[in-house]
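Please read the structure below before turning to the comments.
Excluded from the complex is one protein chain; the other protein chains are retained at their positions.
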Amino acid sequence: MIRNIKVEHLHETPIEKQETELVERKGIGHPDSISDGLAEAVSRALCKEYIDKCGAILHHNTDETQIVAGRSRPEFGGGEVLKPIYTLLVGRATMEFDGMEIPAEAVALQAAREYVRNTIPGMDLERDMIIDCKLGTGSSDLRDVFTRDHIPMANDTSFGVGHAPFSELEQVVYNTERQLLTDLKKKKIPGIGEDIKVMGLRENDDISLTICCGMVGRHVDDMDHYINAKEEMTEYVLDLATKYTDRTVSARINAADKVDDGCDCVFLTVTGTSAEMGDDGSVGRGNRSNGLITPSRPMSMEATSGKNPINHIGKIYNLLSTQMARDVVSAVDEVSDVHIKLLSQIGMPIDQPLVASAQVIPEDGANFAAIRSEAEVVIDDWLENITKITDMVVKGELDTF
Amino acid sequence: MIRNIKVEHLHETPIEKQETELVERKGIGHPDSISDGLAEAVSRALCKEYIDKCGAILHHNTDETQIVAGRSRPEFGGGEVLKPIYTLLVGRATMEFDGMEIPAEAVALQAAREYVRNTIPGMDLERDMIIDCKLGTGSSDLRDVFTRDHIPMANDTSFGVGHAPFSELEQVVYNTERQLLTDLKKKKIPGIGEDIKVMGLRENDDISLTICCGMVGRHVDDMDHYINAKEEMTEYVLDLATKYTDRTVSARINAADKVDDGCDCVFLTVTGTSAEMGDDGSVGRGNRSNGLITPSRPMSMEATSGKNPINHIGKIYNLLSTQMARDVVSAVDEVSDVHIKLLSQIGMPIDQPLVASAQVIPEDGANFAAIRSEAEVVIDDWLENITKITDMVVKGELDTF
Amino acid sequence: MIRNIKVEHLHETPIEKQETELVERKGIGHPDSISDGLAEAVSRALCKEYIDKCGAILHHNTDETQIVAGRSRPEFGGGEVLKPIYTLLVGRATMEFDGMEIPAEAVALQAAREYVRNTIPGMDLERDMIIDCKLGTGSSDLRDVFTRDHIPMANDTSFGVGHAPFSELEQVVYNTERQLLTDLKKKKIPGIGEDIKVMGLRENDDISLTICCGMVGRHVDDMDHYINAKEEMTEYVLDLATKYTDRTVSARINAADKVDDGCDCVFLTVTGTSAEMGDDGSVGRGNRSNGLITPSRPMSMEATSGKNPINHIGKIYNLLSTQMARDVVSAVDEVSDVHIKLLSQIGMPIDQPLVASAQVIPEDGANFAAIRSEAEVVIDDWLENITKITDMVVKGELDTF
Partner (left out) sequence: MIRNIKVEHLHETPIEKQETELVERKGIGHPDSISDGLAEAVSRALCKEYIDKCGAILHHNTDETQIVAGRSRPEFGGGEVLKPIYTLLVGRATMEFDGMEIPAEAVALQAAREYVRNTIPGMDLERDMIIDCKLGTGSSDLRDVFTRDHIPMANDTSFGVGHAPFSELEQVVYNTERQLLTDLKKKKIPGIGEDIKVMGLRENDDISLTICCGMVGRHVDDMDHYINAKEEMTEYVLDLATKYTDRTVSARINAADKVDDGCDCVFLTVTGTSAEMGDDGSVGRGNRSNGLITPSRPMSMEATSGKNPINHIGKIYNLLSTQMARDVVSAVDEVSDVHIKLLSQIGMPIDQPLVASAQVIPEDGANFAAIRSEAEVVIDDWLENITKITDMVVKGELDTF
């Protein structure tokens, strides 16, 4: 069956030429990101359990997690959590298959605890955090086994959105958080917490980064240490940015700090995340599946994390449209920007979206007819191989936030 | 102090001329919308309580609510909820002021129960739903009293986004849900449930609406009744659309129904919301503050509902930018489309955003210099009177989802 | 099969002749009693639901309820609850029968809310109390349908205990709480709360009652009113006691009140129960099934409330042994006191206890051989008709606390 693929020539000022651009990334220790991470970790663990026990991924959606912030008393050199963070894992899972009961909640609990342990090493799971779980079963008609001998049917009428390539600002914002955590923290400043929020603003050729980073008290001796760390981080960030842009970049870390007034007014944590003190979190409120929040770009509201990777459009089409967009950009010449939107119709095969829309901003003077036909091939090919997304999710090859 | 207002000429195919457009609205009985509504109802009740007892709105953010779906057995003529929906109200609130304890959780509970009673009349709060509550206190530096003698300081570095005017499709989608519930249900088809999701797709001049509407079993006698109701609804929707567009409109209601196979496969509910059976919900996952999800438009990820209306940028700037956009369109000639983005900096006065960006797509041949200066006045004026947003929220004059 | 009934002559100072006697009753609004009442109300509602839908009572045990106290600010003339009481209904229930799902949690929720509404009228269920529910299914071998064509098998190896007759002190203590609530409160002092604890001490012929009674603020205008109410209550109690004893009786109400120091130090409540402020509660921690705590008498630790009335020994044998004891006393002459203990063996028919032990303190000079044979008949007859206990429970004819 021929797919409804629409490649449109979009006449639009390309993002790099727009005067103002805003990009945000919530780091992996932000309460919303922790929720995303938990939701996805639980789904992956369930996928594995279902495959191990039943030979196929069964229906589930664990794309809801509520984090209720705790209370803490951070201090240089230490501090302590006063009231544990409360986390409620929520979702749907198949609990029984062919007469066998599946330990969905036990698997979810274990996966969640392991995820936190690996992601927020400053969190003492024995006293700082309670992880609770309420997984229900789904509506009956959705509990059918997903089988692999046919293309799954869409679970809902919804859509996914993706774009490529990343603008300079998008690259800067994304990599700032990633590198602070995976490079600078590991090599030099253990006091960097996982709760890093990067807000990037570009006004013409000036980029300003506002970075909010909860430092970990036990690794920061005193105020001097704290101030030095911020200076090193700033330097690191500015240096890093030069890899992605020639524009002017400025950076402010923890802009709300009031150093003169004493310790209370700097962003210090016990665990590395502000969930310890007043910041609640939930799934799907932060980064889109490409890792960013980009108000100047098309976005989907669907939470990608935690949804089942078999037939949940809110997951598959978000991941897929981003892959498609990247492949269009790399495979098709003369494309400046591409936005992909995929819309499903409930009950129809997921490789047959109601519409697969690509809006292409071509480079000046490009041959749009050629672009269209090449882009169509890329898109059609991905739809033909849509279950590859499922496989990549299960293998953990795709980030969801 | 002069405000950083940037009005930019955006060269972009106006939305009505783009080939493909997608718009979605989750009705007030969708689990995500119920969460939004609860969050906002709790915030409004707290505002009232704080004003009554303390003379000013105190710090709070109740923008987190987790709905864990129940189980139900819907049937024509009745049905019953088998496992109650579990709802957890989450957030921060000031519990003590000047030695007086504030009954924040009791107020929240009452407001939430009242909201559900008024919004989902088919929900029997005695047996169908559990409402639980975990409100904590905020981080200490945020617990200061909000005073009205100065402009509040931004709680965070974040942004709000708005656009105007609504496209034809946006109007159709928005009003379809609104009118089905406030008009057709009241006058003629009581079986229409509150959980209506409208997905609109425009391909050039063809609009197709996919409507998902949970019917209420007690008001639907049998399958014939159900089918007739769907037909009447379809007719109503198509007729309604002609008020907003001359384009061709088609509509499908409950596309996944399989009538031949019997009752199990139509979208019947006991209470009017799918939260009774398998659909979890949480705040900020659905409609933006203008009531829509619009992937072709700039959007913010911030949940507007439940945040305090004094200094929470995620609420104020979303509401404000939408108001600004609407006023720019109505006050300034020759504007085809305008997108507003407002970015705050933590700790700075909220009437002084880091940037207030307006991207204007003018009509062909418009005088952009004039547009710019007039738009700047509108924007500056709104910022000058930013606390008006607070007042409108408290009075319930602004919808948040 | 002959039953193992042992009637023993117990040589013991009868209770009325012991020098010291202690008796306690926790009134129906005491947090432990509310838990008991909720547990039993839920069980009764489930019994009714099972009978209506399945024609027989199915397996369940809802003998666990945890009340987590709230916070309140009582005051003369009013007051308010600051933090709602949290109540968690816990237990096991059959959720599915013959392919039909049973709404066990919805039924439990409704029964619990109705119970509180009827029992603690000062509790505003819209804002003062959260009722949550976690009912699980039982272990598989216990989920069998209870059928009525044979005697049920004991669910466990456990025992029930009862005694008769009530001593004078027992009568005084029991009726003090009952009459204050059902007579004095209704006729004259609406400020009497449901949370009344009566502690009775007899030293030879002196009885002293220490009564703790949470008064309801909205019905008590001021301190004078409060003091007057206490005086009237004292007078009433002393007068009431003369119906049950000729001994000297003294009574102190709210002994911890410190009137000179102001309002904080009297026992005032908003709702009528101390669960609103600091007193948690749970099932089986208060009165035994005869309504009293009697350390000088044999007692069982089994919580009677909430257990299924078909085969749960912890319920049936406690209720049965009390009925047996009362019948022995009324049917057999010359019995001063009788203590009954019934011990089951898991898996054996409940009318065949491992032992049915009656320890009889005969009156002086009694013919014990006659007592033995007559008592045996009473006991054997009750065992023969043991399912009558089930019927009485279902009809609500037997109190459980």
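To keep things simple, chains are lettered A, B and C as they appear, and every chain counts its residues starting from 1.
Criterion: a contact is a pair of C-beta atoms (placed from the backbone, for glycine too) under 8 Å apart; a residue touches a chain by one contact, two chains touch by 3 or more.
Everything numeric in this text was worked out from a predicted model, so none of it was measured.
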*Using the whole complex, pick out the displayed chains that touch the missing one.*
A, C
*Which of C:27, C:79, C:138 or C:362 touches the chain that is not shown?*
C:138
*Contact partner of the left-out chain, one of C:10, C:223 or C:377*: C:10
*asked:* Can you say which of C:44, C:83 or C:312 touches the chain missing from this structure?
replied: C:83
*Thinking of the whole complex, not just what is shown, which of C:38, C:95, C:169 or C:212 touches the missing chain?*
C:212
*Out of A:127, A:188 or A:258, which is the one that touches the chain we can't see?*
A:127
*Please give every residue of chain A in contact with the chain that is not shown.*
71, 73, 80-84, 86, 95, 101-103, 105-107, 109-110, 113-114, 126-128, 130-133
*Absent-chain interface as seen on chain C, which is shown*: 6, 8, 10-13, 18-20, 22, 24, 61, 63-64, 66, 68-71, 83, 86, 88, 90-92, 134, 136-142, 157-159, 161, 197, 199, 201, 203, 208, 210, 212, 255-256, 264-265, 274, 277-286, 288, 293, 295-296, 298-301, 303, 341, 343, 345-347, 354-355, 357, 359
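Here, only the chains that are shown with their structure count from here on.
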_Chain contact graph, described as a line, ring, star, complete graph or other shape_ = line
_Innermost chain, taking as reference the mean of every protein Cα atom displayed_ = B
*Over half of the interface residue numbers used by both chain A and chain B, so same, or under half, so different?*
same
*What is the distance in Å between the mean C-alpha positions of chain B and chain C?*
50
*Which whole number of Å gives the spacing of the CA centres of chain A and chain C?*
55
*What whole-number Å value describes the gap between the mean CA coordinates of chain A and chain B?*
23
*asked:* Could you pull out the residues of chain A that touch at least 2 other chains?
replied: none
